[in-house]
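Shown here is a partial selection of chains from the complex, left in place.
Each chain carries a letter (A, B, C and D) given by its place in the written order, and its residues are counted from 1.
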Amino acid sequence: MKEINIADLAQYENQAITGFFAVSGKQVRSKKDGSRYFSLILADRTGQVDAVMWETDGAGDFAAGDVVKLRGQVCRYKEKLQINVERIRAATREEFDLGDLVPHTERNIDELWAELNAHVDSFTDPHLKALLRAFLDDPALAAAFKEAPAAKSMHHAWIGGLLEHVVSLVGICELAAKHYAVHRDLLLTGAILHDIGKLEELRWGTSFDYTVEGQLLGHITIGIGMIEKKIAALPDFPPALRVLVEHVVLSHHGKYEFGSPKLPMIPEAVLLHYLDDMDAKMQTMQNEFGRNVAAGRAAGEVTEWVRSMERPLLNTAAFLGKDKS
Amino acid sequence: MKEINIADLAQYENQAITGFFAVSGKQVRSKKDGSRYFSLILADRTGQVDAVMWETDGAGDFAAGDVVKLRGQVCRYKEKLQINVERIRAATREEFDLGDLVPHTERNIDELWAELNAHVDSFTDPHLKALLRAFLDDPALAAAFKEAPAAKSMHHAWIGGLLEHVVSLVGICELAAKHYAVHRDLLLTGAILHDIGKLEELRWGTSFDYTVEGQLLGHITIGIGMIEKKIAALPDFPPALRVLVEHVVLSHHGKYEFGSPKLPMIPEAVLLHYLDDMDAKMQTMQNEFGRNVAAGRAAGEVTEWVRSMERPLLNTAAFLGKDKS
Amino acid sequence: MKEINIADLAQYENQAITGFFAVSGKQVRSKKDGSRYFSLILADRTGQVDAVMWETDGAGDFAAGDVVKLRGQVCRYKEKLQINVERIRAATREEFDLGDLVPHTERNIDELWAELNAHVDSFTDPHLKALLRAFLDDPALAAAFKEAPAAKSMHHAWIGGLLEHVVSLVGICELAAKHYAVHRDLLLTGAILHDIGKLEELRWGTSFDYTVEGQLLGHITIGIGMIEKKIAALPDFPPALRVLVEHVVLSHHGKYEFGSPKLPMIPEAVLLHYLDDMDAKMQTMQNEFGRNVAAGRAAGEVTEWVRSMERPLLNTAAFLGKDKS
Amino acid sequence: MKEINIADLAQYENQAITGFFAVSGKQVRSKKDGSRYFSLILADRTGQVDAVMWETDGAGDFAAGDVVKLRGQVCRYKEKLQINVERIRAATREEFDLGDLVPHTERNIDELWAELNAHVDSFTDPHLKALLRAFLDDPALAAAFKEAPAAKSMHHAWIGGLLEHVVSLVGICELAAKHYAVHRDLLLTGAILHDIGKLEELRWGTSFDYTVEGQLLGHITIGIGMIEKKIAALPDFPPALRVLVEHVVLSHHGKYEFGSPKLPMIPEAVLLHYLDDMDAKMQTMQNEFGRNVAAGRAAGEVTEWVRSMERPLLNTAAFLGKDKS
């Protein structure tokens, strides 16, 4: 358990603290006398703070991307809190919990994982069940699936974000499969695998970024490749079903300009596209409502322009609540 | 009950029939000897057939758009069936059931209506419940709502189509309201009223068309006006709630180019937009799968290019079935 | 009459002044010793200036959006003028003229209003004349119409801007009605009412902003609602004419992406769309030419890129004048 | 004076006629016995009619594009009138008036020309006046200007159409120059010369088409070239004014996708773009209202979809008239 969170630093103003932080940025700068100092950006799951380290001689070896243990003074510079670092060293992997240092889901990962597996266990199509078991029972893949964010930024950009998004999407897909006469197992297979390529498109540690493969090929193409490999190991998998599974994943962005080279052509692909997009938008709205309040506006006020949705937003519940009072 | 359906004419080839038909088209043409004859297009809920009437002197007065009673011979001309009319007259409104003469929903209207009312009865918000009762208990409006198509052509373009679409949409909205933390009654109000302006945008009789008001103002603007009038009669209706109800209806097309002057800005409006569009697309796909088979292609084949969706489509169930055989 | 304008502050440098100003921004900040000070943005109709108030204990209660009376020193900080406030208090509504504190039209409001009414008096269509009288004779509405800006920013974003724009537009519409054979009273009705919804879409005081209703519904939908209410009180108003009046207002933005759910379909709507857009662009150009000179460029030079018009602009008269010299 | 117009052929059914017609199409076809016959399309300013000539041996030499004198029988084939030609020969240029054989303006060309010249005579800028005189006093150019259509199809696609459009545009520009403070002579120069390149972009005789130069360069580029040549012969023409005149012509389409490589950047160019587009749309609407009635719909009904305007249209006057009756 991390003891001091960046979000709580204000209560330590003018005090010394000791703790673990991720180093998001590290620059070496010169003082007027020509000597060097470190200008740092530190992060944990609750936020970011600037830091300086004036005496660098005693500093251990560390780089941007590392997690460090440090001791320093919390002070205020130009109205913003910052840490004057006195001692710093790279932390070892055993000393910290990555979940404390980067944003992560508020849901319980194990519960989400169990929920996901329960859906698969209820499949009636043996081929799709076998395909999904091949993914979920692959230890390396499962470990990654439990950690991966759903994006570098935007919706679900946190540890466990991909799993959280997939479980929510599978839930609404289950409901839709009761309402429309569709191939429920195929729809759920699409929901579970649609972003599977993100396990290789993104890398995450103390920050989230794209891999080179992710930038040059994208998660859809990577995901298709992963599915083809798993299916190649399932000799009885029907060829027609393989084409449909791949089509559902390939087309789930629903538009060429969003990177789907084919538009959804079967009912399950159409449902998956709409529900995936809708689920992401619902999460984005929750994020923005939180950000709106954090930025000091009333919860019931219209937000600033939200760029990813090209419009401002309004929190229904808060707005109506305000109205009544 | 209509006795002879156009879809069944083949079994009457070379026989005389008597029945009621809608006149979709009527042209007066000249024979080579200079005398006149009628070239007609007849329709009922099961389809269309060409007809000619060579001797027009005995014909009663009738026009395109009328329903007629006629007697004639079913014959084949250039491989297509047609009716050689011998006697024809305009029918009186009591003689026929409009439902027999134009395409209509396969669902039972009264059951759909009861289902819709049951949703409203379960509302917990008294204002929204009162608003919806004001609509559904208005006899003229209820009568129109039970008949109106959802479109001139495209999805749900049949008698009862609007009600059928609304009930399906309300159903999926109920499910979504269980999955996401939203104002369920507001979402359902949007689902029930989103196309209410179509009652005045469209006119339906023996064919479907736009009213002048429909063409110049559109169903969204008309619908907002209808809602404003009903709310004006509910003195306690909260002003903030009024703005939200109108916003949900106004924004449900989700894009400026589809005629929504505002984009969905609250969670309920975002859900309604996605689910409405999705429900319409699912119905379109069903229509196209039927049309594909009617056009003589195998059910499991990819369809021709579907213009309204800008892609060809594939019926999952039929395609996988074919594959197994 | 306001005595000291922000535009003239340079002549008071290093002197004490007393005056009324609108508070556009107010932030409480900490000095290094931990004590608080106010960082303010003050505005009047001639511009904006920064201010600080180091001793906040004696300050009366005031907030952003208020008008205040203050005494302070005009000084220069980092090459910019600022006011060091010594005393400040909220002003009462009687002490100031709002027109002095926010930008407003350079035209005389009463003359503009008389000009507008003269156009209406010359109407020959009794229904349209009655409709416009119902608007212009409504005291609350007339009061708002005389004050409202035409926009939050962009063209005519000043007190009286809406009226100024409408009068200019009515003028060019009168001329166009002489050149083309159209329904002059309908065209002028559209010109006068096209932006009437802005009276409720915008709010103005010491700054301009959108109302919640304005953001969720927009001025076109609001305006249609206002027109429907006025027409409902005119029992003989012809239904066909009502549809045309609403169509002209609804379609005046001319494109879906600009928030008109219908394109102009009648000649009067086509004229109104072009002339409204043209009048706004002509005003924008005048604004930009002024801004160009204020930014220190020569009047005859090409301006910087003007974002709202997606191009740079050139003042013909100034450019040709320069050329001759 | 042409004696028999195609629009009036019905009154000559089953009679022999003699007259002049333009040959829009000529095909040589084979009869079943192997002998040849001509299938022709004939046109005059009032319309088109099909013709056949069974005995071709006695036919003079003529081609599509020629004007012919012929004698034949008016008869009806498949409900359409056609002419069975008995004798035919190419007409000489002196025998016919081109105005009788292609659609042309209903206005008097000489009056339009005088009106245009009167505008120029009132110019106060000597350079622009000299430039326009150089154009209008050029005999070849003036002759072409009096004949040219404004388009191959679409608005003002008739002999004299360009002049008619220019005179209408100059008229509304005169009015706008009274309303806005602009360089009136520059605006009018733009109005008169904006389409001058069409004199070389189009060719007209018995039908309208593009020249190769018109297709490869377009009327804007051609027009700029014509203006440069005329200005080169006016040694004192101010260089800055030359750039503005060319800019006004270059930018008058107002959008890149309509072939203007620069957007209007000066007030006169902005006005010209809006008024030119508006004038063309007003003429298009008149054409469509006429076509709507000719197609058998009521004048007060909404028209079919008008492709060039991407919407249906409604004739205000006819619609309101219908409403009153």
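The rule is short, and it goes like this: a residue touches a chain if its C-beta (ideal position, glycine included) is under 8 Å from a C-beta of that chain, and two chains touch if they have at least 3 such contacts.
None of these values were measured; they are calculated from a predicted model.
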Full complex stoichiometry in copies [only 4 chains shown in place]: 6
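Here is the rule we use: only the chains that are shown with their structure count from here on.
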Co-neighbours of chain B and chain A - touch as defined: C
Angular offset of chain A relative to chain C [C-alpha, multiple of 5 degrees]: 120
Interchain centroid distance [CA atoms averaged], chain A/chain D, Å: 63
Centre-to-centre distance between chain D and chain B (centres being mean Cα positions), rounded to whole Å: 44
Residue numbers of chain B (touch at least two other chains): 212, 215-216, 240, 244, 265-266
Chain-level touch network, classified as line, ring, star, complete or other: other
Chain B residues within the chain C interface of the complex: 212-213, 215-218, 220-221, 224-225, 228, 240, 243-244, 246-247, 250, 256-262, 265-266
Chain D partner contacts - residues on chain C that touch it in the complex: 168, 171-172, 175-176, 178-180, 182-183, 186, 238-241, 244, 263-268, 270-271, 274-275, 277-278, 281-282, 285, 302, 309-317, 319-320, 322-324
Sites on chain B touched by chain D in the complex: 29-30, 210, 212, 215-216
